[in-house]
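Missing here is one protein chain; the remaining ones are kept as they sit in the complex.
This part shows chain A:
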Amino acid sequence: MAKPLAKLFSTPLPLFTAAFLLRAILLIYGLWQDANSPLKYTDIDYLVFTDAARFTFSPTGPASPYARETYRYTPLLAWLLYPTTLPGVFWFSFGKILFAVADLLAGWLIVLVLRRHMGMPMQSALKYASIWLLNPMVATISTRGSSEGLLGVLVMALLYAVLEKRVRTAGVLLGLGVHFKIYPFIYAPAIVWWMDAERMGAEVTRGTPAILRFVTSDRVRLAVYSLATFMGLNVWMYNLYGNEFLQHTFFHHVTRIDHRHNFSPYNVLLYLTSSQPEIATSEFRIESLAFLPQILLSTVLIPLVGGKKDLPATMLTQTFAFVTFNKVCTSQYFLWYMVFLPLYLPNSSPLQKPKLGLSALVLWVATQAAWLQQGYNLEFLGQSTFVPGLLYSSLAFFLVNCWILGLIISDFEKSATL
């Protein structure tokens, strides 16, 4: 048992072959299930993307991805999936192949970061990267056709570019990431904070006021490149698709009423208040303040405390806090922080104290399972489980997440410098 495992991690080829095979098998199994069972392997979102691509490239139709209801993404995604509009099962699966390849690329970038910036020998780097590469949840989500894998590679490439001090590339990737899925904007303050003159090897004249010392050329460059990329893409897409682009890609996420139950601690409260518009004016609404703890933690406090100590762990913590305190939370969002786990775990207390790590994992899974049980009773048995069931299980899950956040934050103390 130990020997084949050791072989798997000795050089990159066996691990990446295994990761590739895992995805290839799932993909082919998915095709089989789709063709033979009324229960589909393919994610509904994938049908949304591919429909949107078909609309975009249809010679007769409306030529906009937003002609597909519930398409809430950048048109870039529909463009990327152009090949899925070609005839045949292979081309239809192109998007899943793309997302799976993105997984592997993200895995490769993880190895690079571990090797080049955390001084890890290849064998250990591959071992940790396998947390992402061989993770069945990650492989399943991509091969079912969910686009989160693309975000994984974008965000990991951003981190790698920053650590390599390739500021312009980092700026472009940051702008692209925010255009793609909004949430990567939280990384901007951490990266800016990390990029001080000392680290970037710039000369600092003694006696310069702090404020001027802060505005380094690298920071300005990052800001210019990321803003130019973000705004450039937005203006371009706006010119092509108009208000629909803004509405569905950005505003929808701000104005949506997410009545359908999800993991967020605010969920039941949002359902209650959205049904009582008359309260809006007369009473204090806590959910309108919900963004405060979320933004404060993920864009100010965590980057400030952790950014200079350990950038990868800081980005993990930011993402974890952002997802935990978000007004909407589904299991696909967990992928956003999972991609950072291989970078955090090596020196982490959950790994050094296996009991602690195991209890964190068990609690994380158990509170989710409790929530899922309540959700099942609501969705399929028609029981009104909103209170106490869903409310308390989502709050318990939230508290477990906060506790895990605390664990990760405590590890900042001993973080190695990068």
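Here, contacts are C-beta pairs under 8 Å (C-beta built on N, C-alpha and C of every residue); 3 or more make two chains touch, one makes a residue touch a chain; residues count from 1.
Quick note on the criterion: contacts and distances are computed from a predicted model.
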{"item": "Hidden chain of the complex, named as in its UniProt record, picked from \"Spermatogenesis-defective protein 39 homolog\", \"Protein PBN1\", \"Methyltransferase small domain-containing protein\" or \"Trafficking protein particle complex subunit\"", "value": "\"Protein PBN1\""}
{"item": "Touching residue (missing chain; options A:A139, A:V268 or A:C329)", "value": "A:V268"}
{"item": "Among A:I141, A:M315, A:L335 or A:L391, residue touching the chain not depicted", "value": "A:L391"}
{"item": "Touch with the omitted chain, as defined above, among A:K40, A:R168, A:R221 or A:H253", "value": "A:K40"}
{"item": "Residues from chain A at the interface with the omitted partner, ascending", "value": "35-38, 40, 44, 47-48, 51, 69-70, 119, 257, 259-260, 265-266, 268-269, 271-272, 274-276, 286, 290, 293, 297, 301-302, 304-309, 321, 324-325, 378-388, 391, 395, 398-399, 401-403, 405-406, 409-410, 412-417"}
